[in-house]
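Of the protein chains in this complex, one is absent; all others appear in place.
Per-chain numbering from 1; labels A and B assigned in written order.
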Amino acid sequence: MTAFAAEALDGAFADAPAEASRAFRAALDAMSRPGTLQHAGGARPPAPLPPAAGALALTLVDAETPVWLAPELRAGPVEAWLRFHCNAPLNAAPEAAAFAFGSPASLLAELDRFAIGTPEYPDRSTTLVVLLDAFEGAEAELTGPGIRGTARLALGSSRAEILALAAPNRALFPQGRDLFLAAEGRLAALPRSTRLREV
Amino acid sequence: MYVAVKGGERAIDNAHAWLAEARRGDVSVPELSLAQIREQMTLAVNRVMAEGSLHDPDLAALAIKQARGDLIEAIFLVRAYRTTLPRFGHSVPLETSEMAVSRRVSATFKDAPGGQVLGPTFDYTHRLIDFALAAEGEAPEAPTAPPLAERTPHIAEFLDAEGLLQSEPEGGETPSDLTRQPLAFPADRALRLQALARADEGFTLSLAYSTQRGYGRNHPFVGELRVGMVAVEAEIPELGFAVEIGEVELTECETVNQFAGSRTEPPQFTRGYGLTLGHCERKAISMALVDRAMRWKELGEDDVGAPAQDEEFVLSHCDNIQATGFLEHIKLPHYVDFQAELELIRQLRREAEAAQAQARAEAQAAKEAAQ
Partner (left out) sequence: MSTLARAPAERLAALWEASALPSPEEPGGYEWLRRPESGAVMLRGRAGAVGAPFNLGEMTVTRGALRLASGEVGHAWVQGRDKRKATLAALADALMQTGAAREVETAILSPLREEAGARAEARAARAAATKVEFFTMVRGEDG
C-alpha cells in the first residue's frame, strides 16, 4: 500500500524531538555566526542530498513550506524522501518557494525568480539551501552582523556561483534571500546581511 | 523614572493552589470525569471546539474541567494547545451534502426532499425547568423509525436550478488562513468565514440580531439548517491519494435572503453561510446572517454604515480570545503607567490653579487700578 521505494522511507531522525532540536540549534548558530561550520547530523537522506541538508529539511520543512527542487533532485529518491518525511509540497514555483534545494549552478539559473519578501514582510523570502561537496579550497571573506571583524569560508570551485547567489542581497536589504550551505554533515549560512568577497 | 519591581511569587503559587482546590469544590461530592463532561455537557464541549477551532471532544472536555466551566477560559486553553500541534495538512473540502443528518429543517420549503427532521432540539420544549432532572434516573430510550435511505440534498440546489439564487463563485486556489498570516483588510470571503467560524457566539449573535433590527437589514430566511456527521478526507502524501481520516459533527446554516437587485446584480435571492464544528446552531445561524451582511460590496449594495457591514469592525472584534486578552490585561499591574498619569494630573492641576490665581490677581489689580 505504498508508493515509495525503501530508500525513501529510511533515514529519518531516530529520536526526532532531540535531533530536530539539535539541528535547529545548528541552523540558528550558522545563521547568527555567518561563516562558521556547524554539525547537523542524524539524517540519512538519499544521494545527492548531503546529510546536513537532510537534517535541515527534517527540521524546517513541513506541509506548509512549499519547496522548489533543482532539476537534478526531481523525480528521484530525494523527492520521494522529502515527500514522505517532510510531507512538503515539492513542486512549488520558485516565486512561491519557502525553501529551494539545489547545486549552486541550478539555484543561480533561477535566482531572479526566488522570492525576496515584501517591504512589510521581508521574511517571506525563499531560503536557498545550497548543496556542496565539501567546504574546501578557494575561500571567501565575510563581513557583517554576527562576525567579529572578518571571517573566512572555504567554498572551493563553487565560490564564484555562491558569491553570485548572495550578490543581490546588498541592494535589496531588508529584503533578500538567506543561504544555507550544506556539505556532508556540516552546515554554514550566509544570511542576507553578510557581505562576501573573494580572497 | 522607571522602577522595576518583582514579587508576589509566593502569593501566585498559593493562588494557584487555592484555584485547584476551588476547582474541585466540595470533596464529598463525586469528581466529574471527562467522559461525563463530554457526554452530558455536549453543547459546551461543542462550543469550545468551534471557538477553540480544534475538533477534539476529549480535549475540550478537559479544558472545560480545568477552566471550572468558564467556556472562554476553556477556549483559550484549546487555542493555546492547538498552536503546539504540527500542521499535517488540510482536508479535502467537507461534503456537507453527504452529511448523515441528525437534524435538518427548512423554514422555506415544507416538502423539501429528505423532509423536516427535528433531531434532538430544544425548539419545541416549553422552557420550564424540569425538576425531574434533579433526581437521578435513566432517560427513556428515544423512539426509532426505519432509517431514511434517501440522500438529503441542499435546499439551495432547488432554487439554484431555477436560477433564482445567486450562484457561488467557485475557487480552486488555496484559501488564505488567518492562523498563518496576520489578518489584512480588505479580507476576502474565505477569511471572513474562517474568522466567523471561530468567533465568539455572543458577539456573532448580537451582530446578527442587529441586522434583524434594521442595522443593515438583509431579510433572511433559514433556507436550511442541518446538523450531522461528515466524513473527513485528506490527501495522504505517502499514499498519493485521499483517504478518510475521521468524521466530525458539523452544523450548517444556509440563509436565503431577499434581494431586490442592485446596480450590478439582477433581482434574485442571495445567500449567507454558516458552518461550525460540532452542534452549535445559534452560532451557525448568526454566522450566516453576519456573512451575508458583510457581502454588501460584492453584491453591489449600499453601505448603510451598519456595524455588521463593517468587516474591519467585525473581524477585529469577533475573536473572544483576542478580546479577553486585551480586556483582562488591564487588571494586571500598571503601577508605572498609572504613576505617570497621576503625576500628569497633579501637574495639570497645579498649572490650572496657578493660572486661576494669576487671573484673579490680575482682575484684582485691574479693579484697584480703576478705583
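Here, a contact is a pair of C-beta atoms (placed from the backbone, for glycine too) under 8 Å apart; a residue touches a chain by one contact, two chains touch by 3 or more.
Predicted model, so just to flag it, every value in this text is computed and none were measured.
Considering the full assembly, B:87 is the residue among B:24, B:68 or B:87 that touches the omitted chain. Touch with the chain omitted from the figure is made, among B:44, B:107, B:183 or B:232, by B:232.
Touch with the chain that is not drawn comes from one residue among B:197, B:222, B:285 or B:314, which is B:197. Touch with the chain that is not drawn comes from one residue among B:7, B:143, B:214 or B:333, which is B:143. The residue touching the chain not shown here, chosen from B:163, B:246 or B:325, is B:246. One chain is missing from the display, and on chain B it is touched by residues 49-50, 53-56, 58-59, 82, 85-94, 96-97, 100-103, 110-111, 115-120, 142-148, 154, 156, 168-171, 173-175, 177-179, 189-191, 193-194, 197-198, 229, 231-232, 234, 236, 238-239, 243-248, 252, 254, 271, 273, 275-277. One chain is missing from the display, and on chain A it is touched by residues 1-2, 4, 9-10, 12, 16, 84-85.
The working rule: only the chains that are shown with their structure count from here on.
Distance between chain centres (mean CA atoms), chain A to chain B: 41 Å.
Chain A makes touch with chain B in their complex at residues 1-4, 62-64, 83-84, 87. Every residue of chain B that touches chain A in the complex is listed here, in rising order: 86-89, 180, 237-240.
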